[in-house]
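With one protein chain held back, the other chains of the complex are shown just where they sit.
Entry: chain A
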Amino acid sequence: MQKINRNVVLALLSLTSLVFLLFQLCYYKFYLSQKVREGARWPAPSCVSLRGAMVFLSSVKQHVVRKFLGLISSHNIPVYLIDPLILGLIDKDIEQIRSSPDGPSPECKYFCAPRDFTTFALLDKTWKHEVGFFRTAEKMGFQWLKIINKDPRLDGMDDLSGMEIPLHYIFKLASHAIHLVVFYERSGNFLWHGPLRLKQHMDRKFVPFRKLHFGRYPGAYEKPELLLVSIDDLKVQIPKNPSSFLEEMSHSRFLECRYREARAFFQLYPDDASLDAVEFRKKAKSLLHLAALTLNNLGVKFWLSSGTCLGWYRQCNVIPHSKDVDLGIFIRDYKADIIPAFQNVGLPLKHKFGKVEDSLELSFQGEDDVKLDIFFFYEEDDHVWNGGTQAKSGKKFKYLFPKFTLCWTEFVELKVHVPCETLQYVEANYGPEWKVPVTTWDWKSSPFNVQDNGVWPIDEWDNVIQIY
């Protein structure tokens, strides 16, 4: 009897365990892939009924999106779709959608994919902040949340306090939410959206904020061209080229300049307001604009490096005694067209050190002695480096940096890249004392991260040391 019991118990336990395991797997998959939090609380014994619920959810979703689009069109608010998941689906059929803008789609293909929310964008300047809009939304049953914060366009200004601006709106109806991201135009001809930060009194459970696609960081985007399409029987504006929008979105993170620290810096070290400084800044700015235009046209990704980066990070401006503009480019992005392109816009090559395989560095002559230095960065497993060459001795130097990713920022009315991990980057280059201005600088010995890197073989000199 004992044996029987044991066997029975064992078998029963195995069975229940198996069932439970299946349930767990189902649930786990469901939880992680679909991210429906409520699903967890349902006593659903199998994946089948979960799916049924999801189908129900998706019809709710289309209904909510439809209502929302109706709402905004009745108030003439030009929003466009930026939901990455839906744009991803659209992108697969983009040709078909473009060719038949009015064609009815056979089924609810895009908006019905199960999800908690749908993301739209709104260009701030295209709408008036009408209170009536929100009242109508409320009448239609939407609950809404407004996220406001300081206006970054005034952040760089001494002691200006404007009204806080709306950065995000979330409209919730039943189990679906609409996330409306407000985009602002910034100097440098780009669009910016703010981070989503909840104030103390706000409802943290209003929607699962963490799952939102926008708002973890502020972002910078080009102004998109829009296209009116009809999908799932809904007319909606989308970026004309969804795939490039999605690509842009994947590295859109924006860093604001540290204006407060910059002000503190200027308190310690008053800014140089001499005519020379004003002139240099003007020239450096126009050189940077020209360089950015040229490189962007070539599609070469670059970032502010060395002194220019330090200027941005420390004082949100060009350092007047730096005397040149420094850019960094990953060697994998190198194009042979770079040199002729710069020459075409009136920036002749001044010198070229190294070669594509090793320690490449280009220097272009800007207006009146202002030099544009382009350093090419080589990626290793655990660090990146760029090279330097002393013309008269053929000595090679190596400057080591920790690995970094690129973020957008606004600098002298330009949208440019800087290393996201700027502090590590600047500290690697200038050491812990980077906050103290240094006027005498020797590129061979002053940098914190310089290393000797041997000497170019004499027979290569003609190639690796070219001075014009």
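One rule holds for everything that comes next: a contact is a pair of C-beta atoms (placed from the backbone, for glycine too) under 8 Å apart; a residue touches a chain by one contact, two chains touch by 3 or more; residues count from 1.
FYI, contacts and distances are computed from a predicted model.
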Considering the UniProt annotation of the chain absent from this complex, which name among "Protein O-linked-mannose beta-1,2-N-acetylglucosaminyltransferase", "Centromere protein N", "Mitochondrial import inner membrane translocase subunit" or "N-acetyltransferase domain-containing protein" applies?
"Protein O-linked-mannose beta-1,2-N-acetylglucosaminyltransferase"
Which residue numbers on chain A touch the omitted chain?
4, 6-8, 10-14, 16-21, 23-25, 27-28, 31-32, 37, 40, 125, 128, 131-132, 149, 151, 153-154, 156-163, 185-189, 196-200, 204, 208-210, 215-216, 273, 275, 278, 281-282, 413
